[in-house]
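With one protein chain removed, the remaining protein chains of the complex are shown where they sit.
Here is subunit A:
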Amino acid sequence: MSRVLVGVKRVIDYAVKIRVKPDHSGVVTDGVKHSMNPFCEIAVEEAVKLKEKKFIKEVVAVSCGPTQVTETIRTALAMGCDRGIHVEVSGKDYEAMGPLQIAKIFAALAKKEEASLVILGKQAIDDDCNQTGQMTAALLDWPQGTFASEVTIDGEKVKVVREIDGGLETIKISMPAVLTADLRLNTPRYATLPNIMKAKKKKIANMKPADLGVDMVSRVEVLRVDEPPTRLAGVKVETVDDLVAKLKANGTI
């Protein structure tokens, strides 16, 4: 019987139209609707399902960031996680925070909490890094099952079906391990009203990266953020020969 850490990231809601800040240092986040990263929702759902099937005993939801991330942890609790950990990061540290810093935090927590599994979303919809899970596994020297579309626990091992470019790959890895959730792993449940009420009473522990011996210094500096180029109108052609000629003319082929 074991404990699972689930990472949940607070990101700009997928339905919001993103606007770049006038100084091109980033995107506008003030007053903009935020919610849990969709892949993190899938990770939470998988962890809660494993607990319901009695493979694991406790699910701990973890988020790194300023006070607002406790809303995201609370949502994870309302979906069925047992308790939460809020790792406080704010100001410049928060703006510069990236997969490496998060991975270091999760690696430290995984050891501290004696977790058997760390389940993360495969990537966040704001930075699309797709690195945190892999880095966490490397720092812990644990096996990793990334892009999981199916997870089955088999004794001390986990069978993971992974979505890869060539199709589906099935691997078997030993626990403790890191898994990252892909889109088709499951359909996250809606938080029920009674669970929202119960979530009120669940504990969220507070700590700082320094408490875990993690330094937040970033090795990456964002130089500039721009909107993608405006999409130009297309050109209609009459025949396939015209198409080939035009593609050759603009250097595409």
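Here is the rule we use: contacts are C-beta pairs under 8 Å (C-beta built on N, C-alpha and C of every residue); 3 or more make two chains touch, one makes a residue touch a chain; residues count from 1.
Everything that follows uses one rule, which is that contacts and distances are computed from a predicted model.
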{"item": "Options \"Signal peptidase complex subunit 1\", \"Myotubularin-related protein 9\", \"EF-hand domain-containing protein\" or \"Short-chain specific acyl-CoA dehydrogenase, mitochondrial\": UniProt name of the undisplayed chain", "value": "\"Short-chain specific acyl-CoA dehydrogenase, mitochondrial\""}
{"item": "Residue in contact with the excluded chain [from A:33, A:203, A:219 or A:236]", "value": "A:33"}
{"item": "Residue, one of A:78, A:119, A:177 or A:216, that touches the chain absent here", "value": "A:78"}
{"item": "Touching residue (missing chain; options A:138, A:197, A:210 or A:247)", "value": "A:197"}
{"item": "Footprint left on subunit A by the chain that the document does not show", "value": "15-17, 31-33, 35, 71, 74-75, 78, 190-194, 196-197, 199-200"}
